[in-house]
Each structure stands twice: as C-alpha cells, then as structure tokens.
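All protein chains of the complex are present and in place, except for one that has been dropped.
Letters are used for the chains, namely A, B and C, taken in the order the chains are written, and counting of residues starts over at 1 for each.
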Amino acid sequence: MHLRIDPTRLTTPHEAVGDGHYDAVIVGSGLSGAIIAEQLCKEGKRVLMLEASPITNKSLRGYNEYVTNFFVSPSKDNQSPFPENPNAPMPRTPTLRKLQPGEVNTNSYIVQAGPYVSDSNYTRTLGGTTMHWEAKTPRMLPEDFKTRTLYDQGLDWPIGYDDIEPDYQRAEREMGVSGDVAALRYPGGSPYPKNYVYPMQGLPLSYLDHMVDRGIAGTSVELDGETIPLQVRPYPQARNGVPNAAYDGGKGYTPVGAVNTHQVDIGERCQGNTNCVPICPVQAKYWSGKTLAKVLRMNDELDKGEIKILPQAVASKVEINPENGHVSGIQVKVYKTPGSPEHETITVRGKIYVITTAAIETARLMLASGLPSSSGLVGRNFMDHAFILCWGLMPEICGTYRGSSCTGGILDLRNGPFRKNQAAFSVDIHNDGWGWATGSPYSDLTSLVDDGNLFGGPLRQGLVDRLSHQLLLAFMIDVPPSESNRITVDPQYTDALGNMRPNLSFTTPEYSMRGAAYARQFAKTVFSRLGVDDHTQYNPENYGYVVYEGVGYEIRGGNHLCGTHIMGTSKNNSVVDTNQRSWDHANLYLVGGGSMPSIGTANVSPTIAALCYRSARAMLKQLS
Amino acid sequence: MDSHDIATLESLEEHLFSAMVLEHATLPAYLTALYSIKPGTNQDASNILRVVAVEEMLHMTIAANLLNAIGGTVNLTQTGFVPSYPTYLPDSIDDFQIHIEAFTPSALETFLKIERPVYLGTVQQRVVKRRIPNHVWCLSPNKDGTTQYTTIGEFYNAIKESFIRLEAEAQAKGSTIFTGDPAFQITSEYYYSGGGKLFPVTNLDSAVQAIDLVIEQGEGYVDEDKPTGVFDQYGEIAHFYRFEQLRLGRYYVRGDKPGFPTGPAIEIDWDAVYLTVVDPKLADYPEGSELYQAALNFNIAYAQFLALLTEAYNGKRELMMRAAVPAMFDFRNLMNRLIRNPAPQQHGRHAAATFEIDATNAILGTAKA
Amino acid sequence: MHLRIDPTRLTTPHEAAGDGNYDAVIVGSGVSGAMIAEQLCKEGKRVLMLEAGPITSKSLRGYNDYVTNYFVSPGKDSQAPFPENPNAPMPRTPLLRKLQPGQVDSNTYMVQTGPYVTDTVYSRTLGGTTMHWQAKTPRMVPEDFKTRTLYDQGLDWPISYDDLEPDYQRAEREMGVSGDVTALRYPGGSPYPKDYVYPMKGMPPSYLDQMVNDGIEGTSVELDGQTIPLQVRPFPQARNGIPNEAYDGGKGYTPIGAVNTHQVDFGERCQGNTNCVPICPVQAKYWSGKTLAKVLRMNDEPDKGEIKILPQAVASKVEINPENGHVAGIQVKVYKNPDSPEHETITVRGKIYVITTAAIETARLLLASGLPSTSGLVGRNYIDHAYLFSWGLTPKICGAYRGTDCISGILDLRNGPFRKHQAAFSVDINNNGWSVATSSPYTDVTALVDDGNLFGSQLRRGLVDRVSRQLLFAFMIDVPANESNRVTVDPQYTDALGNMRPNLSFTTPEYSMRGAAYARQFAKTVFSRMGVIDYTQYSPSNFGYVVYEGEGYEIHGGCHLGGTHIMGTNKNNSVVDANQRSWDHANLYLAGGGSMPSIGTANITLTIAALCYRSTRAMLKQLSFETTTGATIHKTTGYHHGFSRHCDT
Partner (left out) sequence: MNKTEFYAKLSTPANDPASLALAAIQGDGEAGTYLRGVYDQFLAFSVEVTAFSRFDLEGTGQGEAYFATVIQVVGYEILEQLLDTFTSIINQTGGESTLVRNDLLRRRLFGNERLGPIARNIVKLWFTGNWYQLPRNWSEKFGPAPKDVTFTVSANAYVEGLLWTTIGAHPAGAKAQGYGSWANPPRIPEFGSDAVVR
C-alpha cells in the first residue's frame, strides 16, 4: 500500500492560519482522527489534521527505524520505539514507582496523585496508540451497554449494542479483522448478525492455546450458583490473515499490507513476529497510517475532499465564542524541533472541531482550556482495564515465544449473573511468556547465568526448561466508572511548551478487586487442571501492588483509556451526546474512548472505531 | 504453425514444467544475494530482492496451477529440477550465466538481464540456436535442446498461444484441455501472502490471465500498442524496474518514465555485504567440518522441501501453509548462518548454500545403500 | 546418666524463704547456673537455684514430651518444644513482623522498638537455652579479645585469650566436645596449647561438606590485598562422638549420655538426627541437665555441698542494702501453675547472688530493680551475631537433611587485617537444607503440591530435585558493641505476673553490614565455583530486611546474646569486673554472655562456660574469705553456719 505524505500535503503554520476554508479541524492522527478524516474526505470535505509529533517517519524506512529503536532498547517497554519529545511528552512505564500514602509522583509525564499508580500509556506520534496496540478486536457484549439496568453496576450507555452493530462491521472492514465468528459464542448468545463473517479467517490458535484447551475443555467452574463451562477461543484481531471468501456476501476481502512511500510487498499476512506490542515489524497489524494512506490518495481524486496535515502542532487551548458557546478556533503551539521549546502560537479554524487525542489528553486539553462542561464531568469517570497476571510453567514444552502476542483466551467469564457481585473478565493466554510479569526471557537468562551458575549444555537445557514451558494468563477485568477516578490539571505541572500536564487520581474499585481476587483463584484452578507449576508472585514494592482482603495483588493498567467525557442522555449527566458531540459546544466533537460510559471486557479500539462512523455521519449532516 | 510451436498437450506439459524449473532457478541466486547483505544495511536492496524472490515463488506456483489445470503431473523431485550453477538463461542479446553469489554490482547486472523486458531488445524470432554445453539445462521448445527460446517472454508467449490453440481444438471436439482436479489449485489462502494474486486456473481465461501476470510482474507491461510502463495496471512495479531503481539510485513513483525515476533516493553500501564463494560446491568446504555438515544439511532440508512442495501441488495444498511456508522461513536462518561463516581456504570469502540437490540425493542414496 | 530431681531436691517457697543458710542464690538453670552450681557444690557450698519454668519434665519421658511437642508443631521454630508460659514468657519467632519507621511492636514478649527486629530467642525452662542450642563450640580467637587495639573496632576485654585458655579446656571437658584440633588452624595461628586434643574426635564432615570442599579447596579469595585460601573445616561440637584416647594426657574420656530418672543407655553418641536445634532427641548433645545431674549426685556425697531448686520462681527484683550496696535478697514471684497469674512473692537470701538468666533477662531484672549501675551500662552494648543466609541448589544431589545441623564451615575469614574495615565472619554449611531461611522442606512440599500442581512420581522426583540438593551457608557475622543497641524496661509493658518485659532497640552496625555485603558476594563466588544455582532472595517484608548501599539483605539474629553488662577495667567503663562480679554490688555476680565486651565469630556458649570457671574461683574465694573472717554480709533470721544434710537414703 502506498502512503505518500508528500510536501504538498503537509501544511505550514502560516498556511494553516490563513486558510479559512476547512470544514473540519481534527486534532490527532490516531485511529479516530484517521477514520473521521477518511469519512469526511470521501464526502468531499476539507480537513486540517493537527499532529503533535514530527512527521519524518512516514516511509517504511522510518517505520523500520522505530523497529530498530525497539531492538536496541534494553528495556523494550511499550514506548521504546518512539523517541523522547519534551514538547509532546508521553507516559513511559520505566519512570513509575510505588507511592506512599499521600505522595504525588511528578517525575512521570502523567502526574500520579495515587493512591494507585497506573502504568497505562498512549503514544503521541503519527498513528497514535495504534502504533503499539495489541490489535485484539473483540466487540463489547450487548449487556455491557446496560450494566446499571442489568447488574446495578456502572453506567448504562444512551445507545444499545444494536445501534452500534453496523458500525462495528464498518470498523472491522477498515481495520482488517481476522476472526472466527463461530468460535465466539459469547455467554448470553452470539452478538453477531446471522451469517456474518469477519474479513479474514481467524488466526490459528497457538500450540500453547491448544495445550491449555486440552486441559480445560470439558471442565467448568461454579460461580454464584451458575455452572460455567470453559474453553479456549480465538480472539478476533486486526491483523492480516487468510481472506475469507465468504466475506461481504461472497465478495471476499483484500488485505492491506505495509504502507510506504514507494511500493513494497509486505505485511499482507501476519508472520508471527511475536511483537504486536510495541510494534509490528511488517505492518501486518492495522495502524491508522493504513487509513491515512487512503485519505491521502483521495486528494488525487476530483470528487473527493482534501487533507492537510500540520505536524509538530500541539493543541493548547480550545477557544470559545462566548455568544453562542461555539468553538471559534483552536490555539496551537507549533514547535521548530523536538529538542527546543521554541515555538509559535497560532489559531486554526474550521466549521467543526474534532478532538481525538485519547481520553487523557482530550480531558487535559478541555480542562486546560477552562471547559469542565456543564455537568462538570470532563476528566471524571476515568476508566482503564485492571489487569492481573498469573504465571507458571506448563508440565510439557509448550513452545512459548512464538506467534502473535496473544491468539486465544478464555472468554466464558465475560458475562453472567455474577456481574451483580463482581467484575467480569476476559482471559488472555500470552504467547510471549512471562515477559509482561517478570521481564522474561532476559530475566531468566541472567538469573540462570548469574545465580544459577550455569553455562554450556546445562544452560541450554535450563533455558528450555524455563522458557519453553512458560504460560501467562492475563486477566482483563472490567472497571466501572467512578467519578473520583479522574484527570485534572494543575498549573504547577507543565511540559516544555508550558502546556499543563495531566494529573491522575485513581483507585481500582472494590467491585473490580473482587473480580481480581476471583481471577487469581480461577488461575489456580486452571493451573491445577493443567498441572502448571504456579510461579505467580506479587511484589509489595511494585507500583501496582494492592492489598485486598489481606491478600496482595499487582494491578496493571490496560492502556484502554476511557470515560473522561462520557456520553449520556443530557448535559447534566454527561459531556457528549450519542454522536460524541459536546452538549455545551455545538460544533465540537470529542471523539474516542473518553465518550464510553463503560468498557466491559473488550479491548476498546474496535468500539472507538465503530463510534467514529456514527459521529462522522452526524458531522456530515451538520456540515451539509 | 511453426515447427517450434507447442503442438501437443504433452509438449505443453513439458513446457509448463520447464517454466517451473525456470522460475525456481532464479531463487538460489536471489536468495543468496539477499542474505549476503549484512543485516541492518541496504534495506532498500533487501526489500526489493525479497519481493522479487517471493514473486518468483509465486510464478512457480502459477506454473504449477497451469500444469495441474490441464491434468499434468508436478514433480519437483526429479533429477535436474534444480540446475547446477552457474546456469544459463536465454536473453535476446547474448547468453549469460546465473551464479550463486553475493549482492555485488555484477550480480545486480545479471538480475537486470534475467528480468529484462522484451521490447528493449531487437527480438525478431522466437527461437535461436546457441552453443550451450550439453549438461546445461536450457529453455528449449524441443527435447533435443538444439534450439532455445530467445527470451523468457517468448517462452511464455509460446505457452500462451499453445493454451489458446489447444483449447480451441478441444472445444471444437466438444471437450476441453482443462481436465485437472480443481482441488489441486493453489489459491491465496494457501500461500505465503494474502495479496490475492493467486487464483485458480480452471479455464482459458484464467490461464491467460495467469500467464500475463507472470510476464507483467517479471518484465513489465507488454501490450504492444502502449509503451511498456513501469507500473502495471494494478499499480505494481515490474521486477526489471525494481532492480533498475537500485542501479539508478532512486525509486520510481507513478507517472515516471522508464529510466527516469523521481522518487526517494536509494543508497547502496556495496561493502556491507558478505562476499561469498561464487557458485559454491560442497567440495569447497573441508569434508567433515561443521561447515560442510551444515551445507549438506541445508541441501537435505531443501530436497525435503521440494518433496513437500510436490505433495502440496498434488492435492495436499494445506501443506503449503502448514509446512512449506515455515520451511521457507527456516531456509532464511540456515542460509544466513552459512553466509556468516568464513569458508576456510577460500581467500577470505564466506560460505553459502550450494543447492546441489541432485548430488545430495546421490549422497543420501549411497548412504542408504 | 542418672538425673534424679526427686521431691527432696525441690524446695518450696516457704522453705526457701525460711532457709537462711544458702551460700549462693543462683537465678537460672542454664549453662552458667548449672556449671556454677556444680563448681560451688563440689567445694561443699549450699546453693538455692531459682528456675522460672515448671520442673515437670525432669525424666526422659519428660524430655521426650518436648520432642513430641516439636514433632506436632507445624511451625517448628526454635521454641516449639517448650509450652507457652505467660508467667515466664519467652521470645518466639513466629510472632515477629517488620516495623515501619518509628513503630513499636509490643505483641511479642520482647518489645521491639526497632529499627531492626531481631528473631533472637532464649528459653526459659529447666536447662535454659542449652535445650535448643546448636552446640557448636568454637573458641574465640585470641585477636577477638583485643579488637580495639588491633583493629580500632569494638571493645577490648580486660582479660586475654591466654587468661581464659585453661577455662576453655575445663568447659570443653564438661560439655563433652568432639573436635579435631589439627583441622582448626585458625587465621593467626593455632590458639591451642601444644598437644591439646578435644575429649572426643572430630565429627566426620557430611557428604555435603565434602562436596563444598571439593569445590573450593585450593581456591582463594582476595580481601584487602590479602590472599585467603579456602577450605572446609569441621567445627568442634558439644556432642558425643568417638572418645579420643589421647585426651587428658592419655587418660581418655567417657561420654555422658542421656540423663534420666532411671538408667538408660542412650545418647552416648550422636546418631545424626539433624535436629540439634531446637532439640536433640537422644541427648547426644550437651545440655545443662547433664551438669545438673552431677550436682544432684553430689548431694549424696558427704564432702560435697547441696542444691535446692525452687521451680516456677520468677526473680522479680534484686533488693539492695542501701548502706553498703550489697544485695540483700532477691524478690521472687512463685506462681502456682503456668495458666494462672496467681503467685506469692517471697524474698530469698544467700551470701552471694548469681544471676545467670542470659543477657536480656539479666539486664531486664537489674533495670526492673532500678539498678542501671554506676556506668549506666546495664542493658547497653547489647550484642548478637548478625546472621546472613545464602542458599541454592547444588548441581548434583548432595544429600541435605542428614547429619547434625552443621558440622563444618569455612573459618578462613574469622580473622585478618580486613577486620579494620569490615566485620569478620564464620560460615556454617548447614546440613538441614534451607530450613532456617525458607522453612524448607515443608515450604517446598506445599509449593510443589499447591503451586507446582505435582503429585505421584513427579512429586517424588520434584522433592528429590528440590530438597536433596539444598545448600545453605549461614554467615555468622561479628557485631561490635554499641551503646545504643540496648535492652530497656517500660512499665507499660509487663507480663502476666506484672514483671516488666524487656524492650529492645537494635540496629546492625554499618561495620557488620559491610561484612554482610561481602558475605553475600563471597557466597556468590563460592556458588559459582561449585556450580550452585543461587536461590537466595531477601524479602522486603521480612522482619529482618535491611537495605545497605542500595542492596537489600535479611539479617537474622544468632541467639548469641552478649554485652548487656560488660566486663571492664573499672566501674565507669563496665558493669562487672573480670570475674563477672558487679562493681557496684560486691556480693552480686552477673554471669553469662552479658559480661562479654565482644563476641567475635564464635558461638558464645563455650566462652560463657569458660567464664563460669573463672567466676566460681572468685566466688569460692569470696565465700571462704567470709567464712574464715567470720564476717557476715547480711543478717537474716534462722541464719546458721554449716548445713544439714537432706539425704533420703
């Protein structure tokens, strides 16, 4: 696939300010920004897109530099491919530490006011967090949209699953999802329309998945009097696989490979690099550059619209016309180079404004602009999945460290009457061993050499014994919204450009901790069925350590940032309407996970993408 | 009908098998050049070599589809399927040899010759008489090998015409030459990539479409009414122009005229290459050494791979994905390992895979006996 | 051996308070109490011994009850054999927890004011801590007596090694030490007299010891520019082995077996029960009951003295005659039974008073009596060895869990010029696996079953892999005296009888931590020479967790309590003189580890025992002086010279 961001598509501060003809100003080039730009341009609209980072890495070579950055980084954390940029900083896990009660950690970009420290992060670069997302694309369940009504927990959405279902299909086409609908009979019945298939066939389950399935298929657990049979099922994934001939009424599907400035044939099928997070080296995984490439191609077509991209442009303030409450412009700081805070401040204008900078940055921008909204809910109800990890050694060699990060999981506890009492969860079976929990395989190697005093043959045998048996279950636990989990800003904490940094106060709610405690027990049950040697250990020194009912757990963030500008039925109970349009500012759309009033047990990107189609229709209506 | 036309179904089958031999014969050369590039360097050249090699595999599979479509038998394990290097390929201007060698300027020139489009030459006749040593395999319309096709394009054109003629003859008799089992057709889902370039050959239309794809990907767009374009109708760039980008140091972009690319610059670091023994033989490596054993193991693995492919082309197409594709990824590692090892007593040159498949089979046969 | 504590040897509160004829009142029945009683009775003196615990377990059956208690205790800590007794409580490890800065843990008997929490324990029962001691009996090295002079660290003793040497020999005979003098060429030269041999031959090194030695013999480490060759050497042990015919100028030695109310032939040689701590099931290990048995036998001999033992008698206050500062009596709370605080308070009197209740209780009693001494040093300079463990799995099966807890160790770093900079240590090779560090093998079994999900033959294989290859080095690290490490009392913390409990403030000095950090490195070096897989892990939530130079360690106590009433050259720099006699109270002896101004890298019991011989000579001299001069130290009703015999045969 051809992605050409040639100089004529990049604009300058001067030009951007002078051009009064933009239909839409979109802040951000991630998933939401790209899809909305594509939908608008397709209908002939002119779009100005602001991207906070430099756009130098637009070719395959640039992409490969990210891969190299990752290879040479000994820490290999999620953000390691992406260079430091003090003008548009991002959260990075290695800067975290445990907080003492009352302590505030201001060393990390997100000021963490505790009590819980979140290691969630997002990426401020072209492509946004789609650069390092895992690309698992389960849909939310119909019940997730009405948890208040059904389970007396969290908040109901103002729309139902059926309202969003067709948009899920659109998102799945755009992102190129491989999946097996038949394998995904969720508890509560299949949420798919009859005869629906994903664009591509499901990715094969890993050898490890099969081994786990052999151990648990046919067994069940009892929960709140309900018997829940267990099974390993494949996740749908936005990763290229084998096209499904039955897709689209038999029309089939053509995968979109790597994007580049010139032709390159790669990425049309996942090769199993086991590196979805932080970066897929062959671009078999969807990232928003693939959608942007389509938008850029439209520039050459007569009946299509046009996009201009302004790089190194950090939105600093949303300006409001006091008379009608409309947004009159967005103040932008455009810096010269990442190495220097030198910048000019401009104001760009369009008919509508779309902010797509993910839940934390969007709330940060609104709050920094003095716009907490009528309901006062901007920044509040921050949500992120709580992950707990359980790990051990399988009794036989299970071939860990091969295949995409996660191909299968246990989805049977995503829904059920038990959700009245405890949070539901989805279980990922990790193909990349204990890496997330312990820093494996490097930590194992160094401990076998330095502590185990092994070398030569015994070392090789030790590595096989220690690594090829690794199993890690990651429990993605539902976290209901809570107003006191929130993002704020504080003038004492700013970045290099003087923009206020986000401050986060967060506690994992008791409801989710109950789910976490059950998850630990569930893992023990599954481990005993598999004969797994349980190596799970939670370290009180870890920043995510939480004690619940006398037992310690490590809770990790899921990078599934939601809920800081939730949608609802009125300006008093929410920030945006069902089209993600601000109640207070009629020409402003806040698009992204922040609009979601609940996250259930689904990775949030497919839902965010689906919402974009809904919003784009409303925008087009408003513009016409 | 000329004497060198393909008159019978049997002859067409032989030609299609030759097509598989031909498409495969370039692979050892492309792969060796590709893996001789030191990792992390010459990314543009690597990408181009990789894409071309993958497409040669695709072409071989298309030839298998064509052969299977008319009920022929694919057998990659027969003696002579893998030529002995250096080997010859026809060219309109002069003969040239294909070597197994590292990525060097002369290797690049060879690659350009392999993929050189028809129109650039002054081809008037389909076959020529060349002096080619007896043991050397060549594209010949007749079994005795006295004459050879002038170019690869002419070879494929002959095949295309034969398909058209033989099918017309069969249709006239109320039958068809497309009698092969459709379940033997390899389609995209069984192949390495999901690009949708592999489709089943079940009738004349699909057969012609398949042959055109091979010609276009190799040499460029050959419609005689139009000047040959750098990009084909799908926006794909032909192999020749891909390699020419390396020679000219710049990428083609849409709208560029042949010879005048305007895209981003390409730089080649000719020093960032492991110089390998040219056309290596097992005999070049000390017998009993780890190196010798590894080179032999490679050949054994490759022979097994060809046997596996043969099975895949003969109805067990799920083997493509399950076994043949992982094997390809394995060869990358095995070849890399060989290439990074210096070859003793070879003037500082590095080792490489020898692709002596027939010889290996002979050794294995002896061992068994 | 016959140990008979028949009812006539036990006395009553009434009788004890009424009897004015005791030459000595000895508080405690442990190693010091027993040895001093033996030495005094041998010279015809009358002794009243107070024991805080009940004395029901005086027969072999009673001893075996302790063994049973241990077997059925899932915790299997050092005090597990000994029943809870709120009237005379003792420290117990399972109660400990990590302290936050400024926090005080008063849930344990010993109130821990931190910052460091010690798991050191002592036993308040007949036999004292000899009930659970490990019975390793290395001598202190001569340099340990003058560390201030030689290394500018800690305190010098007022006496030298040579002064104490003959008493070491006496103690070794009494305790029945098996050892191999030739194997013990300590750094700095052999401290033994020429031709000296131990009563019994050295214990054979364990298979594990030999395996460690194969890994290190012939290798060395570099420390402060000095090259120190390494070797595994057997420790001398107060445990019955093969008598050495060369002992005592060729007279040989007869081991003393189990003590009992009736004859039993048992315990004359160690069987390798691997349970020295907390209790040797066959009494092959010395405990003070063996000495007490001798004392009790003396009651039957006309020219020997007499002992009376008052059980369930908790010394509560040392009463002072304000005129001359002499001790006038000891107030004792005698309880009826351990379950009830009901008690009567009596005062017992003698010519001299000997307090042998180990460093913590002795200091506690003096401080509770309002007697901090002129120097103010009572309770101060509390010393205990800092133990650091390093553990791992040997590459081959090494047969852990066999043999005595520890037979051998690496003694090459007990002394050297490096002691100017960092603490010396002695390394124990533990034959009982990782138990002291991880509570193996129980934790291994539960981990393999509960976490490892193993059963059947895989479980058995897992146990062999995990348990039979366990190696643990216990580093016993020198801790110099430091006045701020101290025992205090606080009226808000009392026991069931209303006695104030000891409070402990303790930090491991930097000098010792430097030794600990080196010990950890040393372990890694030795492990890499042996190919041992290092499993050492220090848990930040452990009560003994200490961070030193950015690295965490777990420091454990050694139950080697020293320094709360140190001896010195005058009343201003010490509590007792070189004979363990109080500077302030002329008829008061404080005997035990508390008198030691340094502990070096030797288990302290042997040195404590040796000091007893020195002190009893002084006591006998003091008693005979009083007898010959007719001077009386104090008057009590019913006091009369001589004594009546209470023989029942």
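Here are a few things to note about the model shown:
Please note the rule applied: contacts are C-beta pairs under 8 Å (C-beta built on N, C-alpha and C of every residue); 3 or more make two chains touch, one makes a residue touch a chain.
Computed from a predicted model, the values in this text were never measured in an experiment.
Note that the undisplayed chain, when the full complex is considered, contacts A, B, C. When the omitted chain is restored, the residue from A:Tyr161, A:Tyr401, A:Tyr493 or A:Tyr548 that touches it is A:Tyr401. From the set A:Leu445, A:Ala517 or A:Leu623, the residue in touch with the chain omitted from the display is A:Leu445, counting the whole complex. Even with one chain removed from view, subunit C keeps its contact list with that chain: residues 214-216, 218-219, 221-222, 395-396, 465, 517-518, 521, 525-526, 528-531, 533, 549. In the full complex, subunit B touches the hidden chain at residues 38-40, 192, 274, 290-291, 293-294, 321-322, 325-326, 328-330, 332-333, 336-338, 340-342, 348. On the side of subunit A, touch with the chain left out of the figure occurs at residues 67-68, 70-74, 76, 203-207, 210, 241-242, 269-275, 279, 281-282, 397, 399-404, 407, 431-432, 435, 441-442, 445-446, 449-450, 453, 455-465, 467-468.
As a convention for this text, only the chains that are shown with their structure count from here on.
Subunit A and subunit C have CA centres that are 62 Å apart. In whole angstrom, the spacing between the mean C-alpha positions of subunit B and subunit C is 85.
Look at where the CA atoms of subunit A average out and do the same for subunit B: the two points lie 43 Å apart.
Touching two or more other chains at once is no residue of subunit B. The touching residues of subunit A, counted against subunit B in their complex, run 2, 4, 59-61, 64, 68, 200-201, 240-243, 245, 252, 254-255, 257, 261-266, 268-269, 271. Residues of subunit B that touch subunit A in their complex: 40, 43-44, 47, 50-51, 54-55, 188-189, 192-196, 235-237, 251-253, 263-264, 329. Subunit C contributes residues 392, 395, 450-454, 458, 527-528, 530-536, 540-541 to its touches with subunit A in the complex.
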